[in-house]
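The complex appears here without one of its protein chains, the remainder shown in place.
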Amino acid sequence: MYDALVVALAVFIGVAGHELLGMAMLSRPIVVAPLAGLLLGDIQTGLIVGASLEAIFMGVVNIGISSTAEPSLAAGLATAFAIKMGGNVDVVIPIVFPLAVLGLQLMNMIFSFVCGPMAAKFFSFAKEDNQKGIINLHFFMWFIHYALYALIPFFAVLFGADVVKSVLDNIPKVIMNGLTVAGNLLPAVGMAMLLQMLWSKKIAVWFFSGAVIMAYFNLPLIAIAVIGAIIAIVMAQRDLQLKKMQTAPQANTITAGTRTIDDEEEDFFK
Amino acid sequence: MYDALVVALAVFIGVAGHELLGMAMLSRPIVVAPLAGLLLGDIQTGLIVGASLEAIFMGVVNIGISSTAEPSLAAGLATAFAIKMGGNVDVVIPIVFPLAVLGLQLMNMIFSFVCGPMAAKFFSFAKEDNQKGIINLHFFMWFIHYALYALIPFFAVLFGADVVKSVLDNIPKVIMNGLTVAGNLLPAVGMAMLLQMLWSKKIAVWFFSGAVIMAYFNLPLIAIAVIGAIIAIVMAQRDLQLKKMQTAPQANTITAGTRTIDDEEEDFFK
Amino acid sequence: MYDALVVALAVFIGVAGHELLGMAMLSRPIVVAPLAGLLLGDIQTGLIVGASLEAIFMGVVNIGISSTAEPSLAAGLATAFAIKMGGNVDVVIPIVFPLAVLGLQLMNMIFSFVCGPMAAKFFSFAKEDNQKGIINLHFFMWFIHYALYALIPFFAVLFGADVVKSVLDNIPKVIMNGLTVAGNLLPAVGMAMLLQMLWSKKIAVWFFSGAVIMAYFNLPLIAIAVIGAIIAIVMAQRDLQLKKMQTAPQANTITAGTRTIDDEEEDFFK
Amino acid sequence: MKLGQQISKEEKKLVRKMFWRSMTMYASVNPVTMGGGGFAYSMMPFINHFYKDKNDRAAALERHSQYFSTTIPFASFIMGTAASMEKENSKKPGFDVESINAIKTSLMGPLAGIGDSLFWGVWRVVCAGLAINLAHAGNILAPIIFLIMFNVPNYLVRYYGGILGYSLGSKYIQKLYANGLIEILTKAASVLGLIMVGAMTISMVKFDTILSFSMDGKEILNVQKILDSIFKGIVPLLISLGCFKLLQKKVGVIKIIFGMVILGIVLSLLRIA
Amino acid sequence: MKLGQQISKEEKKLVRKMFWRSMTMYASVNPVTMGGGGFAYSMMPFINHFYKDKNDRAAALERHSQYFSTTIPFASFIMGTAASMEKENSKKPGFDVESINAIKTSLMGPLAGIGDSLFWGVWRVVCAGLAINLAHAGNILAPIIFLIMFNVPNYLVRYYGGILGYSLGSKYIQKLYANGLIEILTKAASVLGLIMVGAMTISMVKFDTILSFSMDGKEILNVQKILDSIFKGIVPLLISLGCFKLLQKKVGVIKIIFGMVILGIVLSLLRIA
Partner (left out) sequence: MKLGQQISKEEKKLVRKMFWRSMTMYASVNPVTMGGGGFAYSMMPFINHFYKDKNDRAAALERHSQYFSTTIPFASFIMGTAASMEKENSKKPGFDVESINAIKTSLMGPLAGIGDSLFWGVWRVVCAGLAINLAHAGNILAPIIFLIMFNVPNYLVRYYGGILGYSLGSKYIQKLYANGLIEILTKAASVLGLIMVGAMTISMVKFDTILSFSMDGKEILNVQKILDSIFKGIVPLLISLGCFKLLQKKVGVIKIIFGMVILGIVLSLLRIA
């Protein structure tokens, strides 16, 4: 019972803390697993589980509202089970990915069916300038969202590793695989949400340029960010120059060249 | 005699069919060899020869009027000889490349010295609105071009593999090698013909950009096509914007930006 | 004594000749070492030393006034010592890099503290139209600069390899390593000097684009030069077009396109 | 221009309050308003300070409860900008209130694209790489170093972003908006954002079909290879664009997510993936 | 705009005839007119339909027998465009007849560059890769699948290209041409074409010198390495540009081709390649 409680707490601190503290990354396995280990009295095992899972879930990011998997649940449970099995980390590794994929689906359900319906209240409170109402709702939604989620590790630890394993085993392999496939595709939804905010026919071509660079040059994102920034700056400089030409077609500000009068606007564009 | 006839037929169907049916790729070894095999009663050997030669001649393309080699002749003969040698494909592989290079030279001769002189007739027919004349000439040139070419495999099979081999052996190695070198250089003529259609001093720089990308990044052509399309679109967008600025210097169409009035022209440029 | 003299001479010819004869590369090990070898009567050893050191110092270039190392001193001494040790090149290799680093520091000192103070004289001569004075000063500075430098190999050979080695050994390792680190960083000063000549806020972005290309694509400089030239030309074409639009907003010279009137200016821009 | 020099002490206090509140922006994350609730919560200090009238406050709160989503470290920059516009609005009678949410929505996309890739794609990976090594060596400081290393830039960007947004807002944004320069900025940021999203589409959306045809035990057709030779990452690209099309057709995000799960299971059942 | 919606039924029939005839465009390929004979043949249905006068027909046939060369799948797009211009010409007295061939020649280059690289360089390789595997496994469908797979897009592009060309032509091309937008389009297509031709020059023209100097059995100078360190693919580039210069100087293609064969043999004799 204590074990179940503290693992649930560790997971809650992870997922809820991540959002409360400004995308603080508390929900990453490298944080959740040692925390669970600490509370369970074996921090070393927690560290090892955390390191292993952090590597396994390195590619799992959280963009828009879609993700590949939810790793903190897996981190908490894996720590608990590994400690029970005398610190043997290797035996729990095979179940962490299925767990994380399943965790994500459950998280999505809470998000959609619990948080979704509550959100309309924000508008009604706002209309009445009911600031207390907004604040309470804001934090209540936060609590209920992640507290519900924390029930999963609570019961999972309570019933024990065997039950969890048998539950996982009872999910047909083809379904489990399907969830993994879906998990790998889910970031597409995040991309689509970003696209919806960014897209415009006239500049859509740049989306493809980012894709082709990544697909065929396989650069780290930071290199693409630098290249993208260079492109954006060069384009903005030309736009600025044209803007000026148009508003003051007499002036001699053409060459975007080496030495022209730096007025305030240029200053802004650095 | 039957063998000679059907191999000649297979080669004719390949080269003549390719051009008659709209660049249908009938002249590729993967088509000609199984066809020859079928007619010779051993389609399996034809398939194997076709697969091997298609791989060997993968880089042989037909752009402008120059090429590296003409592979259908080699495909037809290799199939015939391989079948005669009891389905042994490996023994004919060494002669296919010399054959294809030689085939290309002969094809070029027909093209130049047979088809060339006939072409002038098109103009005289046109001037008299003699449509029948044009049509007849069109298909007669097609037939004679490839029928003449098909005589080569006909006699080659008639005289047999040994004679072909001894002919090839009797061509000095240095000449054969020279033909191969020439074959590798010949696509340059195709490129030059394309250049003649595309070149203009002002945009010549893009030719070199394509070259430098291929030389140093070694990308597949499709990736270069995507990159090139992106460049062309971005450039056209800017051109369009400038065009508008010039014709309507008052209007506020500068930023090529996120939200401006989509008029018909923009529509066209998608 | 003869040995010391001729090695000093070889080094002098290298460094002084390089600058006198228009960046003639006489100071490269591949020249200095065989020359020293010739004068010492064992040109073969000189060749081998030259080849080895040229490879070692391949990355050492001389841009602005900063460099990684000064290789001609090392080349001269290494040749002398290798010959003395019976043509054994391998034993001298370990000392060449420390020597070259040290040589660079000494060269920098002469450059700063000897040549620096003399330079002001140029202005006073110029003001009096004293052309003789300028010419004499020009060549005197040349001579003193490199003659002083040539004293180092002179004494080094005079005292012998053992002394040189013990001097090098007596410089604490950590200092020697520090000099190497400094040598590797010194080209930054050259880059900074070039930047000072090139920089302007508006085009600074291109500096970073060169950096990102080299860092992540690792292309040879020639490829980057071609890419850079393409960028510069495309940009200049657009600038030219805008310039024209502005000066003659009526004219129809927009598209920078395929066929427009080639006037003199365009001609110039090829 | 030194950051924030032209902001009064009192205003700085407000910005600082917003900074702390913005931390929780996604606490009430939900499919309808995303961070809208948190945005309104973060704006309260300003709203209460600028508007004395209850109706004005209600209007402002309603404005800022709307759908909002961007990456947390850049959120306060937008809040600051919005706050400076609310200030204008509270003073000038004829102010175009619509422009406040227009700016918010035009900035949130580009900043999300850029910020997500930098903070999730680059910086988190660097920090985690280090922390994994520490943890493997049994160092109990691993999680703490990880959190500090990641969050120092995270918090700094959010802190100074807020100040920058508010001071730029009061000095520039209005003007930029008026003479059309904001369009140029937005376009540039969007271009960068699109490039990053394009790159992330390839690197984060994963799909490999296991479909392949064999004959006599020899594989004769590996579908993934064909797909790769057409365009590497063509499936992630098409799926992302498909989701985008659905979103544009007002299909809800939740529906799309569950559709994707079903798609995954179907593909698995059909032995395609 | 739905494709071809504003074309009458009768016209559609003409386009379809052209589509079938365009298939044979290169049947009479020759060094003088290339596909000119086939072009004229493909235009006949239109010419006979638009012009009732024998002289007009003769003039049109002469126009379209001229030198023409582009990649087959894109040929019908140009034919369609030309047909729509012939229609204009048959109706409007003052029509600028010259513009018909001007458009043809300005389009054929870019489209050849783009089309050749896509159909020869990309799609054929994909199809052949698959067919080779099938054939190795002894599947007698290999050639058939190869032909179908390659030709479906080939024919579709040619079919819809024809319709597109004809309907665009009548609606847009004239207008585009009039207000100069055609220049922008042509330039964009040419830029893409030039990039592709540049890339193909490197990947398809092959040259490696075997020239090298040795001393005491050790190779001291590998000329190809030197060439590569100057610029990879410099020889193919220079040879292609050389051929282009010759073509511009009105040296016949045939002469150049035979010159190249001689060059090859000479290089071989001199043990250079």
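The letters A, B, C, D and E name the chains in turn, as written, and every chain counts its residues from 1.
Convention: contacts are C-beta pairs under 8 Å (C-beta built on N, C-alpha and C of every residue); 3 or more make two chains touch, one makes a residue touch a chain.
Since the model is a prediction, treat every value here as computed from it, not as a measurement.
Looking at the complex as a whole, the chain kept out of the display touches A, C, D, E. For the chain left out of this panel, the touching residue among E:Leu141, E:Leu221 or E:Val251 is E:Leu221. The missing chain lies against chain A, touching residues 220, 222-223, 226, 252, 254-258.
The chain not shown here touches chain E at positions 214-216, 218-221, 225-226, 229-230.
The omitted chain makes contact with chain C at the following residues, 19-26, 28, 30-31, 34-35, 43-44, 47-48, 50-51, 54-55, 58-59, 61-66, 68, 105, 108, 111-112, 115-116, 118-120, 122-123, 125-129, 131, 134-135, 137-139, 141-142, 145, 174-175, 177-200, 203-204, 206-216, 219-222, 224-225, 227-229, 231-233, 235-236, 239-240, 243, 247, 265, 268-269.
Please note the rule applied: only the chains that are shown with their structure count from here on.
Centroid to centroid, with C-alpha atoms defining each point, chain C and chain D lie 49 Å apart.
Averaging C-alpha coordinates per chain places the centre of chain A 11 Å away from that of chain D. Averaged Cα coordinates give chain B a centre that lies 51 Å from the centre of chain C. Multi-chain contact residues, meaning those touching two or more other chains, occur in chain B at positions 200, 203, 206, 208-209, 212, 215-217, 219-220, 222-223, 226-227, 233, 238-239, 242-243, 245, 249, 252, 254-258.
With touch defined as above, residues shared between interfaces to two or more other chains in chain D number as follows: 180, 184, 187, 190, 229-232. Here the chains touching each other pair up as A-B, A-C, A-D, B-C, B-D, B-E, C-E, D-E.
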